[in-house]
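Mind having a look at this structure? Questions to follow.
Complex shown without one protein chain; remaining protein chains in place.
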Amino acid sequence: MIRRAVVLALVLAMGAIFATLLAGYAPDGDLNLTARYYADRTAPDIGSANIVTAIIVTYRGLDTLGEVTVLFLSATIVGLVLAGGRRRETAQRPPVPVGELLTTGSRFLVPLIMLLGVYVFVNGHLTPGGGFQGGAVVASGVLLMLLADPLKHFSHRLIAAVESVAGFAYVVIGVLGLVLAGGFLDNRILPLGELGALASAGAIPLIYSLVGLKVGAEFSSMLASLSETEEL
Amino acid sequence: MIAQIAMATGFALILIGLYGALTNHNLLRMIVAFTIADTGVNIVIVAVGYMAGRTAPILDAAVPAAEAAQRIIDPVPQALVLTAIVIGLGITALMLAYAYKLYQKKRTLDIGKLTELKW
Partner (left out) sequence: MLAMTLLLCVAMIGAALVAIRTDGLPVSILAAGLLSLLASVVFLVLASPDVAMTEAAIGSGLTTFLFFFVLGRVRSGEREGGEHD
C-alpha cells in the first residue's frame, strides 16, 4: 500500500537522522558549566541533599509553577470535555458487584498508600522522590478507592478545594520569597538547617508538599472524571 | 557504553511509536503509540546526562558536598525529564478524553470512518 510505503520511508529517514546523531555522540567526561554550578552551590545555597529537587523547586521554580498550571489546565479540560451528561444518577444503575477482597483490601491499603505518598513528598529534599511522585502515589490511593466503590459519588468539591488552597499557598510562598529573601520562590525564607535533616533546605519541604497535594488532587480529578463518564 | 545502548533503544522506541501512530487506524492504539514515543524521548534525554562511573545527584555520606562535582552525573536532564513525564500524563489524559468524546458522537474509534478529518 502506498500509504504504508510513505510512512515507512518517513520512519527510515528519521532513523537515518537518529543514527547520525548516535554515531556522533561522545559522552562528556566532565560536568558542563551549569551542572557544575548546581553540584557545587546546591549544598551551601539551597541546603537540599537531592540536587534534582533543588533544581526543580528553587533554581527552576518558576518552571515548576508553570508545569503545575499546565497540569491544572489539562485536568480542567478533561473535566470540561467529559462533563456533558455526567450528572445523571449513577445510583440508578444496578450495583456492579465488587469482590469482597477488593473492598476489604482497599480499606486496609488506602491509608497506607496515602501515608507512603505523604512520606515521599515530605522527604523530597533528602531522598529520590518529591511532590510529583508523591502526588501520583496519593492519586493511586484515590484510584483504589474508585475501583473498590465505583458507585460512590466522588467529592469533586473536596478535590477542587485541596487543589486551589495548595496552589494559592504555593504562590504566596513564592511571593514571600520575593519579599523576605532573594527572589520569587527563594527557599531561604526559612533557616536552611543542617544538610540531610528533615527540617532543612528552607522552604523546600513546604513547597514540595504543596506541589504534592496539588498534583495529587489534579491526577485524582482526571481519574475521577474519566471513571465517572456515563455508560454508553 | 550503557548510555549508548539506552540511547539507541530510546531512538528505536521513538521510531516504533511514530510508525505505530501513523499506521494504526484505531484512535486508542494511536495514543498508545504516542506514549511509547514519549518514553523513548525521555530515555534519550536521560541517557545524554549519564556519565560512566558516576552516581546519582544526591548528596549523602557516600557523596559529600565538597567532591560532588567529581562524583555525580548531570542533574539537569533528570529535572527536565521529570517534568516531561508529568506533562505526558496530562497530555495522554487529554487525548483520551477527546477520543472518548469523539466515540460518543460518532460511535467509532476508526479514523478511516471519521470522514470530516479525511485528507
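As written, the chain order gives the labels A and B, with residue 1 at the start of each chain.
Basically, a contact is a pair of C-beta atoms (placed from the backbone, for glycine too) under 8 Å apart; a residue touches a chain by one contact, two chains touch by 3 or more.
Every value quoted in this text rests on a predicted model; they were computed, and no experiment measured them.
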Contact residue for the chain not shown (choose from A:79, A:130, A:177 or A:205): A:130
Residues from chain B at the interface with the omitted partner, ascending: 1-3, 5-6, 8-9, 12-13, 16-17, 19-20, 23-26, 28-29, 31-33, 35-36, 39, 42-43, 46-47, 49-50, 54-56, 58, 73, 78, 81-82, 85-86, 88-89, 92-93, 96, 99-100, 103, 107-110, 112
For chain A, residues in touch with the removed chain: 1, 3-4, 50, 52-53, 120, 128-130, 132-133, 136-137, 139-140, 143, 219, 222-223, 226-227, 229, 231-232
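Rule of thumb we're sticking to: only the chains that are shown with their structure count from here on.
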Chain centre separation (chain A, chain B; CA means) in Å: 16
In the complex with chain B, residue positions of chain A that touch it: 4, 7-8, 10-11, 14-15, 18-19, 21-22, 25, 27-29, 31-32, 34-36, 38-40, 42-44, 49-52, 55-56, 60, 63-64, 67, 70-71, 74-75, 77-78, 81-82, 127-128, 132, 195-196, 215, 219, 222, 225-226, 229, 232
Touching residues on chain B, where the partner in the complex is chain A: 3-4, 7-8, 11, 14-15, 18-19, 22-23, 48, 50-52, 56-60, 65, 68-69, 72, 74-76, 78-79, 82-83, 85-87, 89-91, 93-94, 96-98, 100-101, 104
